[in-house]
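Apart from one protein chain that is not included, each protein chain of the complex appears where it belongs.
For chain A:
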Amino acid sequence: MFQLSLKNLLRNKRRTFLTGASVSLTLILVCLLGAVLTAMESAEGSADNRIVVRSAISLTFSLPESYWQRLQQMDHVLAVTPLNWFGGIYKDERPENFFAQFSCDPQTLLDVWPEYQIPQDQVATWRQERNSFICGQALADKYGWKIGDQIFIKGSIYPVDLTLTLRGIYTEPNAPSAEKSIYFHRKYLEEALGNPGQVGTFFLRIDSPDNVGTVVQHAEAMFENSEAQVRAETEKAFSLSFLEMLGNIRMFLGAIGAAIVVSLLFITANTMAMAARERTSEVAVLKTLGFRQGHVVRLVMFESLAVGLGGALVGLGLAYVLVRGAARGMENVFPIFGTLAVTPPVALLALGLGILIGLVSGGFPAWQAARLSIVDGLRKLA
């Protein structure tokens, strides 16, 4: 029975291939979009209850250290820690050797990132040694760093170089991309620079995601009339801000994806319908031989489902390979894309769409085939 469907698919190999390929292509697109959207959505390592406070003018302007105290005293704020982006060069300037380097306050950093898992004795040593640093497990694995190792980082934004000793390694199982940073003493940097009291960003941990909005408003209001006005936003929004410059990119991508899927659905459905129409007389013959409506429906549906599902599986496989490649290439430049992956929900969505394309494109011809009167079907042939 299904042998006939398969042979029919092989009858017009080029059409079957093109139809399958168009399904594959659609689903590759869906997967890519899905992966990007998922990565943006999760903005992994960004908790819902963390806020970033930075200069209202631009990220390149710093805030006075005195703001720390004032932020700390706000309602709903559990902890505040300053963080500066060092942006130095390790080994060479190749993107694969790029990772995030932060100058931080070792006393309070882990109050804002309590999810970092690190042995207490390592924390204690790190806090005491001014020229030491901690790094994430992933980074330590990548470079083979061990506790006690020294690394050299050449400044590029700041006109100083750093020589740092590794004193702790943290893990963050829920956000592997967060394991690709190092944290060192801000005091060490300030001494080297001779320019103390400047903070790039303050990170605040809030008691509950529900209060984030309030704190954001209050923080901005509090410094309204100060020397440096601030912009406060969720960590998630902060991570995305470079992408948000493009406008509402998520909706944009989503809309494009939907448009492509819908138009391809129509094209595929039309092709399948044409293929079925060409065989009107064949359906009439099958019915004459005693095949029931259910048989011909199954025959037609099997064909289109095979194309839909086959196309989906191929597309999924290709998307998986593509996305992995993209993730490898971009993870160091945009850590947010390091987590780029065809996640199970996206894969399921793609598979579901493949089946849907098959069902929809087969549904109409199948319905026609079922309804076709034998006499009309045979007549077309003569």
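In the analysis below, a residue touches a chain if its C-beta (ideal position, glycine included) is under 8 Å from a C-beta of that chain, and two chains touch if they have at least 3 such contacts; residues count from 1.
Criterion: contacts and distances are computed from a predicted model.
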Per UniProt, the name of the complex member that is left out, chosen from "Glycolate oxidase subunit GlcD", "Cytochrome c domain-containing protein", "ABC transporter ATP-binding protein" or "Probable carbon monoxide dehydrogenase large chain" = "ABC transporter ATP-binding protein"
Which residue among A:137, A:171 or A:281 touches the omitted chain?
-> A:281
In the full complex, which of A:74, A:192, A:309 or A:374 touches the chain missing from this view?
-> A:374
Out of A:3, A:58 or A:120, which is the one that touches the chain we can't see?
-> A:3
Provide the residue numbers of chain A that touch the chain removed from this figure.
-> 1, 3-4, 7-8, 10-11, 281-282, 285-293, 295, 373-375, 378, 381-382
